[in-house]
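A single protein chain has been removed from this complex, and every other one stays in its place.
Chain lettering (A, B and C) follows the sequence in which the chains are written, and residue indices restart at 1 in each chain.
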Amino acid sequence: MSELEAYRAKARAFLESMAPKYGRDARSGNTVEQDLALGREYMAKKYDAGFAGINWSPDIGGQGLTHLHKITFDAEEMQFGMPVQFFGISLGMPVPILIHYCEDKEFVKERVRKALRGEEIWCQMFSEPSGGSDLAALRTKVESDGNGWKMNGQKIWTSWAQYCDYGVIVTRSDPTVEKHKGLTYFWIDMKSKGVDVRPIKLAGGDSHVNEIFFDDVRIEDSQRLGAVGGGFGVSLHTLMIERYIATDSGGFGPHLDEFVKLAKRVDINAKPAIEDGRVRSAIARNHAMRAGLDSITKRAFAMMMAGMQPGPEGSLQKLVAVRSRQKLSEMAMDLMGNEGLAFDPHAYVKTDWGTSWLNAPTGRIAGGSDEVLLNTIAEKILGLPQDYRPDKGVPFNAIPA
Amino acid sequence: MSELEAYRAKARAFLESMAPKYGRDARSGNTVEQDLALGREYMAKKYDAGFAGINWSPDIGGQGLTHLHKITFDAEEMQFGMPVQFFGISLGMPVPILIHYCEDKEFVKERVRKALRGEEIWCQMFSEPSGGSDLAALRTKVESDGNGWKMNGQKIWTSWAQYCDYGVIVTRSDPTVEKHKGLTYFWIDMKSKGVDVRPIKLAGGDSHVNEIFFDDVRIEDSQRLGAVGGGFGVSLHTLMIERYIATDSGGFGPHLDEFVKLAKRVDINAKPAIEDGRVRSAIARNHAMRAGLDSITKRAFAMMMAGMQPGPEGSLQKLVAVRSRQKLSEMAMDLMGNEGLAFDPHAYVKTDWGTSWLNAPTGRIAGGSDEVLLNTIAEKILGLPQDYRPDKGVPFNAIPA
Amino acid sequence: MSILYDEGQQAIATESRRVLDARMDKARLLKLLEQVGEHDAPFWDTAVEQGWTALAVPEEHGGLGLGLIELGLVAQACGAATSGAPFLTGGYGVSQALVQGGNAALAAQWLPRLASGEAIGCVAIAEGNAALPPAPAVSFADGKLSGTKPAVPGGQKADVALVWASKDGQPVLVLAELAGAARNAVDSYDNSRLYADLVFAGTPATELAAGDAARALVLDVMGRMAVVTAHEQVGGAEALLHIARDYANTRKAFGQPIGMFQAIKHRVAEMYGLVEIARANCIHAAASEGTAEFLTAAADARISATEAYDTNSRDCVQIHGGIGVTWELGLHLHMRRARSLAVECGNLVFWEDLLVERLQGEVA
Partner (left out) sequence: MSILYDEGQQAIATESRRVLDARMDKARLLKLLEQVGEHDAPFWDTAVEQGWTALAVPEEHGGLGLGLIELGLVAQACGAATSGAPFLTGGYGVSQALVQGGNAALAAQWLPRLASGEAIGCVAIAEGNAALPPAPAVSFADGKLSGTKPAVPGGQKADVALVWASKDGQPVLVLAELAGAARNAVDSYDNSRLYADLVFAGTPATELAAGDAARALVLDVMGRMAVVTAHEQVGGAEALLHIARDYANTRKAFGQPIGMFQAIKHRVAEMYGLVEIARANCIHAAASEGTAEFLTAAADARISATEAYDTNSRDCVQIHGGIGVTWELGLHLHMRRARSLAVECGNLVFWEDLLVERLQGEVA
C-alpha cells in the first residue's frame, strides 16, 4: 500500500468514527443554525485528530503534507456528508491569502488556529451589484483617512457572511486609473462599525449568500494585503489558490445510479422506462460525459503525484457537469410524472431531483457562469481573441455607467 | 371555389401535362447540360401557357396577377421537380432590379422576355472572398474611364454564372468613404472581355457556384442601376424583393414521412425502430417544428390575402429547418447502419438522406448563415444592439485588412 | 387549418392581458409558493368577473359559447402573468366532458355553475407516473368510486372532478362531487397549483362514457387541456423572452450592454424562435378543434410549447446571472410553472408517443 493509500485508510477510519454524530443522516432535519453548531464541533474534532490544514506549513499550524493528501482527505470526507459547507470558502481562499500577505505572524497564527477549529469563519467579498462577471468593475471605494482608510460601498453574493467573523475584500482606491489598476485588497473584521450584512433569499428558498453594505467603515493600513493598487493581482491569486479542489462529475447533483434506479422503477406507456430509447440515450450520454470528466480528474491526480502540472482540461468540469445535471433533473421530473410534483424544500440535493433542478441555475452562475467559463477556455487555453472591451485602457471614472 | 383555388387548379392541370416530359422522373440521370436544355424548353412552354412573370406588370410582359398567384403556382410547381433551378435567381432578383432601375425600357422588355423564356439567364454578383457575411466589405472596384467605367476584382459564390448571359453586380466606386457608402451597382454582359468565370466544386461534388474574375472590364455608364454611391441601397432592395418565396419546413431535405417510413422498415436491436424512444422523439420534435413553420407560412399567406404585411416570424424558416434537417439526416444514416454507407452522388436531395446530409452545410451557409440570421432576428425583430463594429464610421481604405 | 384572429379575439387577448397586468402582484405570488392550500384569490375573482370561466361553455348552459381559440388567448395572458390558480384548464376539461358525455341532466346541473365560477372543476386522469393509465387502478362500481388519484391540479379546492376509472375491466369517465372525497394536500414546488391526492372511498359518481367512447373522450379532453396549457406555456415563454431581451438591452458588463455579446444575443433570438413556433402550433391546434387532425395538432402544440417554456426559463435565468436566482426577482415563478405545466396533462414523452402513433397510421 502506498503512503497515500495508507493515509486514505487512516482518513476513512477517522471519518467513519465521526459519521454517526456528524454525517448526513445525523444532520437530517437540522436548521442552518443547528447544522453550523454541529459543524463547529466537527471541525474541532478534525483539528484534534490532525486532519486540519493538511497541506499547510507546520509553521502556521498545518500538517505539512502535500496537496494530494488534502485532496485525498476531501474526496473521502465528501462521501460522508459532513457539515463542512460553512468552512470551505473560509479555509479555501481568505485564510490562505491572509497567511501569504499578512505581516503580523502572531495574529495570523491565532486566526488560522481558530479558523481551522471552526471557531471563526472568513468570507470573501468580491462581487458587486454592478459587477457580475466583471470583477474589475467594482465600485466599493476606500479613501485615505489618517493613517488608515475609510470604506463605503456594497458587496453581494458573499457566501455565509451572516456567520462570519472576518473577511477579505477588494476595493477601489483610485478611480482615475484603468479599472483593474486602481484596486486595493484588505482583511476586515465583519463586526466593525458600519458593516451591515443582509441575507439574500434564493430561488430554492435558502439564504446562504448575502448583500453587505459599508458605511464609513474604518480600516487600519495594517489590514492591507499587498500593495496599494495591487488588489487585482491579489484577487487573481485568491481565485487560483485551489485549482484542483475535489470535483464532482455529477455537477453536485444526484449520482447517475439514482437516475438508473428511477428508470427501472417507473414505466413509460406501460413499458419500463429503462427500455425506452430516450431514457437510454440520456443515461448513456451522461455516463460517457461523467466518465470522461472522472478520467480527467484521475489523470490530473496522477500528474500531480508525478510532480507535473495537470492539463487545462480540468477547467471543463463545472461547465459540463452542472449544465447536464440541470437537464437530467428535468427529465427525471418528467419521468416521475404527477408523483414528482411533490417537493420537500429540505431534501438533499444529491438524492432529490426536484431540489437538484431548482438549485441547478445557481450552480451554472456561481463561481464563474457558463459564459465566463467558455470565454476563459477560448482565450486562455485556445488562444482566441478577447471580446471587444470598450473599457480597456480607459480610466475607471471615464467608463460610461 | 375561390379565384385563387381556381388558379391553383389551372396551374396544376398545366403542370400535370408538362410532368411526363419535364418532371422529376423524366430528368433522372440527366447531366447538368442536358437538364439545362430541358429547363429552357420547359420555361418556353410555361411562357407560352401564360405562367411566366405571373405577378409582373403586363407593361413589361408579365401576367399582372398578385404575389399570391405567384406563390400558389410556385408551390404547385415545386411538387413536380421541374428543371427550374437555373432560373430561380435570375427571375427572382436581377431581372426585377433591372426592371426597376434600368431606364432603357425597350432593352428591358427584350431582356425580360428572353429571361422568362429561359433563353437568357441572369446572375447576381455580390459576395467576395474577403467578404463572407459582410456584404459591404466588398473590394471589386470601378474607376471612371471616359464616359464609362473600368472594373477590376473578384466575386465568388455566384450561382449558375457559367451559364449566364447577364448579371448584376455591386462594386466599390469610392474607397475613401465609409464602407457601405462608396458602392455602385451595374448590370453587365457576362460575355464581356475581361470576365473570367470559374466553377467551384463543392463538398457534395457539384459545381453550381462560381468564382468570377474581372480584368479591366469596360462598363458603360448606361449600365449603372441607381446612383453613384447608392449601390448598398440597391443591394438591399435586391435581397428584399422576394421576402416570402415558397419555403420548405423540411429545410429542402426529405419529407418527414420518409423518415417515418425508414423507422418502420428498420430495426434497432431486433425491435422496430419506430418503437424506439430516440426515434420517436426525433420524429415528434421534427413534426412539431415543421408544423409550426408551416403554420407560420399559412398565416403569412392569409395575411397577404387580407392585404396585411406578414409578421417577422417568417424569417425563422431557413434557420430552423435546415439546421434540423442536418441532424435528422445524420440520424437516418445511423439507422440505416451499413446499408447507408452506399451513396449515389446523383440522388435527389429530397428523398435521399446521404445527399441531404452532405449538402446540408451549404444550406446552413448560403443565403445568410445561421449566425447572420440570428443576428438579424436579434437586431431587427428584438431590438438588441448591433455587434461591436470597429469598421463603423471608418473610411473603407482605412480599415485594417 | 390556420387562422388570423378576428377583432373579437384580438379584443379578448388585449383585454385579458390588460386586466392581468393591472392586477398582477409578484409579492403575492411569491408568498403563495410557501403556503400549502392557497391559490391566487384575486386572480380567480378576476377570471370569474371577466367571464373567462364562461368562455367555452355553450350558451344554453349560461356560457358564452366560444371555443379553444378564445380560451387559448386568455390562457396565454394567464401564462405571462404566472397566474396562481389552475381552475381554468380544469374547469374547461370538466365542461367539455359534460358537453360531449352522454348525460344531459348532469350537464344541465353543472355547466351553469362552472360557467358562473360558482363551482370549480378538476380533472383526475393520471396515476403513478402515467398521464393516462390504460387500466386505471381507481375503480367504479355501483355508482361509487374507490382508490386514489395523485397530485390532481386544483384538487385541494375543486367541487367536482372528472375521473378516469375502471369498471368491470373497461375504462370509464365519471363525474364525482368532491364533498364526499378526502383530499391530501401535496406540498409542491408550485403550491398555487393546489395539488391534492384525491382519495375516493365509496364516493358517489356518475358515468359519462365507458369503453371505447370513454377512451375517445378522455383523449379529446386531454388534447383540449393540452392546447389550453400550451397557450399558457407560450404566454410564459414569451414573457421570459421579453424579460431577457429587456435585461440584455440595459444591463452592462465590460462597458457595454450584455446584449452585444453573441452568447446572450443569439440565445435571445433562439428564445424568440421557440416562442413563435409554439405560438403558430397553438393557433393551428385551437383552429383545428373538432377536426380529425385535432389530436395531432394538439401534440405539436404541447411539444413545442413545453420545449419553449422549459428552455426559455433556463435561458432567461442564465442571462440574468446572480440576480436571476434571487427569490425577490421571481424568475423562479416562471421556472417552477414551466416544470409544473410540463408535467400536468402529460409529459413530453407521453405526447411524443401519441404523436408518433398517429403519424404511423398516416404513413402507409
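Criterion: a residue touches a chain if its C-beta (ideal position, glycine included) is under 8 Å from a C-beta of that chain, and two chains touch if they have at least 3 such contacts.
Treat the numbers as computed from the prediction; the structure is a model and nothing was measured.
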item: Which displayed chains the hidden chain touches across the whole complex; value: A, B, C
item: Touch criterion as defined above, residue of A:L65, A:V170, A:I188 or A:I296 at the omitted chain; value: A:I296
item: Options A:Q124, A:N210 or A:N375, residue touching the unrepresented chain; value: A:N375
item: Contacting the left-out chain in the complete assembly, out of A:K271, A:R285, A:H346 or A:K392; value: A:R285
item: Sites on subunit B contacted by the missing partner chain, in the whole complex; value: 127, 129-134, 137, 156-157, 200-205, 266-270, 276, 278, 326, 330, 333-344, 354, 357-358, 361-362, 364-366, 369-371, 374, 387-391, 394, 399-401
item: Those residues of subunit A which, in the complete complex, touch the missing chain; value: 256-257, 260-261, 264, 274, 277, 280-281, 283-285, 287-289, 291-293, 295-296, 298-299, 302-303, 306, 313, 316, 319-320, 371, 374-375, 377-378, 381-388
item: Contacts of subunit C with the absent chain, listed as residue ranges; value: 261-263, 266
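In this text, only the chains that are shown with their structure count from here on.
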item: Farthest chain (mean CA position) relative to subunit A; value: B
item: Identity of the most central chain, Cα criterion; value: C
item: Chain centre separation in whole Å, for subunit B relative to subunit A (CA means); value: 53
item: Whole-Å gap separating subunit B and subunit C, where each centre is the average of the chain's CA atoms; value: 42
item: Two or more partner chains touched - positions in subunit A; value: 268, 276, 278, 388, 390
item: Residue list for subunit C, restricted to those that touch at least two other chains; value: 256, 260, 349, 352-353
